[in-house]
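Sending over a structure as structure tokens; questions will come in a sec.
Here the complex is missing one protein chain, while the rest keep their positions.
Letters A and B mark the chains as written, and numbering starts fresh at 1 in each.
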Amino acid sequence: MTANLRETAARLLAEGTVQLVLGWERGTLPLRTTPLFAREPGDAERLVYDPTCDHNLSGYLGRLKEERVALAARPCEARTLVEQVRENRIARDRVLAIGLPCSGMISRRALASRLADRVIREGRLAGDRLVVVGDGWQEEFPWVEVRDPACQGCRLPDPGIYWVAPEAPAPPEGDRFARLDARTALSPEQRREEFRQAAERCIACYACRQACPMCVCAECFADRTAPALLGPTADPSEAMLFHLVRAMHLAGRCVDCGACARACPVGVDLRHLHLALEREAAERFDHRPGVDPEARPLVGSFRPDDREEFIL
Amino acid sequence: MNPYLPHLAVIQEVIPETASQDVKTFRVAFAEPEVRDGFRYEPGQFAEVSVIGVGEAPISITSSPTQEGYLEFAVKRAGVMTTAMHHARPGDYLGIRGPYGNHFPYREMEGKDVVFIAGGIGLAPLRSLITFVLDPANRDRYGAVSIIYGARSPGDLVFKWELERWRQRDDLALEVTVDRGDASWQGRVGFVPQVLRELAPRPENAVTVTCGPPVMIKFVLQDLEKLGFTPDQVITTLEMRMKCGIGKCGRCNIGSRYVCQDGPVFSYEQLRQMPAEY
Partner (left out) sequence: MKERPAMAVFLTRDQLPAVLAASAERGPTWVAAGRGEDSGFIPYRPGLCLDREAGPTRRTLKEVFFPRAEVLFGYATVDGVPRLQPAEPSGQPMVVFGVRPCDARALALLDPVFEEPPHVDGLWAGRRQAATLVGLGCDRPGPACFCPAAGGDPLGEEGLDVLLVPVDGGYLVRPLTERGRAWTEPLGLPPARPEQQAAAEAVAARARERLAGSPPVDLQATLARGFEHALWDRLHERCLGCAACTYLCPTCHCFDVGDEDGRRWRRWDSCMFPAFTLHASGHNPRTTGKERMRQRLMHKFCYYPERRGRPACVGCGRCVEICPANVDLRSVLDQLKGVRA
């Protein structure tokens, strides 16, 4: 897969079809990758693609100056691109999406937990197996055992935005909302307490917002200074407000790529908030983000048969 | 030691400056006599002014140390804090801590001609030095003093009452100009740099002190250079977003200099050595 990607990227750059290919290259720590902005055909050799490529690259598209770019596109990039095109943030013909098959990403959090937080000195993928080496120990197991839990329910309907379709067709769609059902066992009080604890950990670095390819406001409400909407205290209510407003702003737009949770340096994962809103949108309004570039925006379209029993 | 704790001060007078009242001058006196007597400052320094419960902002002291018993701040309504300050009335309390920053090099300027060039609210920090230089106790130490002051419109001129007093003096050349006049305006119309070129002050044994909007400063610096002023003969004062005012909060640096401590007064000579990030 990596070989094909490199070849396509090098060709596109050599031909001048695009001025930049956005992909991943090996990172500086074990099992980490980092975004690659390939501008010369020679750069394409550095491209890699495997389950450690966990940054959503589409988030960078909005800041690029290049006229035409190619995007290494897992389903997450493709779905994000659909939303960006739908919101007229990116001209569709400016981006050539090179489709990549995906069976999920390794979750660094799941991996750390499986290894009881032992320090990883080396890690590599050998086919479906993950090999990790520490100080005086080595373990090997199928990488899917540490797959991001959110990837497990991800089955992507073809977003139809690829320039080159993925080699392998997407597997049949699973139950995206199964993760939420597991939470119904929690009482509202328990959920609130869980949320409060997450907010207490939050250090307001906004890595979640910055990593989110759909957090695109020119000025985030959290950054407003005149007047400041968030207070100067470290009270958890500030972080709760931030994360709730962020969730509302992403309703019908979040493609559940998980960039927010992966970016968090202190282990806050609030993807269930976004997923819950995605389910509301799906069940009430038959709205599915990341599929149809022509779709009307969730908040901004009205149909006579919309359910509106919540409007008093 | 809690260097963030302000002293309370009472507003004595609020003077609307501009026609739109977007600039007001506040005359304040410290509530406690020992603070009032102990507060010593130099022309060009600033203070952190608080509207308690709203916030704090760095504001240059526009009064002069030669004026005892009170401080004056000319404040343009821009953000939340300055808007709240504009709502304040005589008798209301403010918090004040300082003075902070360096000051105009008034000792080094002795024996020289002084040319003040200001635009809009930029006259506020210069006024402290102008008043200081014009004070009877100091006036003999300086040569010819001239002031070129401009604003967008007659209504945007600040310190009109002060301008009138300055105009009466025969030891001072005052030129006031506006970008656009109106029906009642009898004075000059034209940009500050145009007036500067026309008056063409001589650089020999002179120093200029300038403050105003960035675009004015840019052209003033070019014109001063053409007139033969060297960068060390040009003094300016900067503003940056600040919080603590004492070199800790980390936001007002230009290169390795903190505007709150190493500034706000810089010579053009110094500015040229610093990154153009202000």
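Criterion: contacts are C-beta pairs under 8 Å (C-beta built on N, C-alpha and C of every residue); 3 or more make two chains touch, one makes a residue touch a chain.
The structure displayed is predicted, hence computed values, not measured ones.
Q: Kindly state which of the options B:R202, B:R251 or B:R272 is in contact with the chain not pictured.
A: If we include the chain that is not displayed, B:R251 is the one touching it.
Q: Return the single residue from A:A168, A:C205 or A:M248 that touches the missing chain.
A: A:C205
Q: Which listed residue (A:T8, A:T33, A:Q84 or A:S107) would be found touching the missing chain in the intact complex?
A: Answering carefully, the residue with contact to the hidden chain is A:T33.
Q: May I ask you to list the residues on chain B that touch the chain which is not drawn?
A: Against the missing chain, chain B presents residues 1-6, 8, 31, 50, 52-57, 78-79, 81-82, 93, 95, 214, 239-241, 243-244, 246-251, 253-256, 275, 277-278.
Q: Which parts of chain A face the unshown chain closely enough to count as touching?
A: Residues in contact with the chain left out: 27-30, 32-35, 37, 55, 59-60, 63, 109, 112, 116-121, 135, 203-207, 209-211, 219, 223-226, 228, 231-234, 259, 262-267.
Just so we're on the same page, only the chains that are shown with their structure count from here on.
Q: Mind listing the chain A positions that touch chain B in their complex?
A: Residues of chain A touching chain B: 225-228.
Q: Spell out the part of chain B that touches chain A in their complex, as residue ranges.
A: Listed in rising order, the residues of chain B that touch chain A are 79-80.
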